[in-house]
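One chain of protein is taken out of this complex; the other chains stay put.
== chain A ==
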Amino acid sequence: MKNNKHPALPGFMAGLEPLSRRGFLRATALTGAAFTAGCAHLMGRRDAPQAIQYRSLQPDEAEVLTRLTEVLLPTQSMGLPSSTQVVPTVQNIDAMAARMPDQTRDLLGLGIWVFDRRPMVSFKFSRFTSLSDDKALAYVNAMQDGPFFERGLMTTLKALVTLNYWRDERTWPGLEYSGPVSELWGIRRLGNAPLPRA
């Protein structure tokens, strides 16, 4: 039996679950702190990629995820396809977000919002999208070593980005990963097993 009434979080997004439950109050406190800092409207921000039309992600969200992708996946140094210019990592996230139930989608939005503004508390009023490369990396590492709410949020956003990069088959040759093989190898389907003998 499947409970279709529950707007589930995809598994790799499990870290957002606290936002929907006991951690919600804490998230609210965090975001409140960000606003209390009084600088939300003053933060420098880069424009989201103009050429890309997203189905679900808002420009602010796409901007955060694009920046996070750059920080998490410095592909150039590894000779892998670019995570922002070749593999459409953020568009893949967008496609996933478009399929999410409303409540899950709202939680994702809240998680991205909190993540972007959380450094205002400890990174001199800068939003994540405004941090330099070194500071952005330091912020991600600080979140990963933080208390359970921060660890969960960071683990979730990392998984969201990395999964949506490495699901693209253009990333596989660099790993020597074969991907789907049954048809490639011509593996014959066996069909149904014969009825047992009584």
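The rule is short, and it goes like this: a contact is a pair of C-beta atoms (placed from the backbone, for glycine too) under 8 Å apart; a residue touches a chain by one contact, two chains touch by 3 or more; residues count from 1.
The criterion applied here is as follows: contacts and distances are computed from a predicted model.
Chemist: For the chain that is missing from this picture, which UniProt protein name fits: "GMC oxidoreductase family protein", "RagB/SusD family nutrient uptake outer membrane protein", "Hydantoinase B/oxoprolinase family protein" or "Sugar ABC transporter permease"?
Modeler: "GMC oxidoreductase family protein"
Chemist: In the full complex, which residues of chain A touch the absent chain?
Modeler: Answer for chain A: residues 1-6, 8-18, 21-22, 71-75, 77-78, 80, 99, 104, 137, 140-141, 144-145, 148-149, 151-152, 154-155, 158-159, 162-164, 166-167, 171-172, 174-183, 185, 187-193, 195-196, 198 touch the chain left out.
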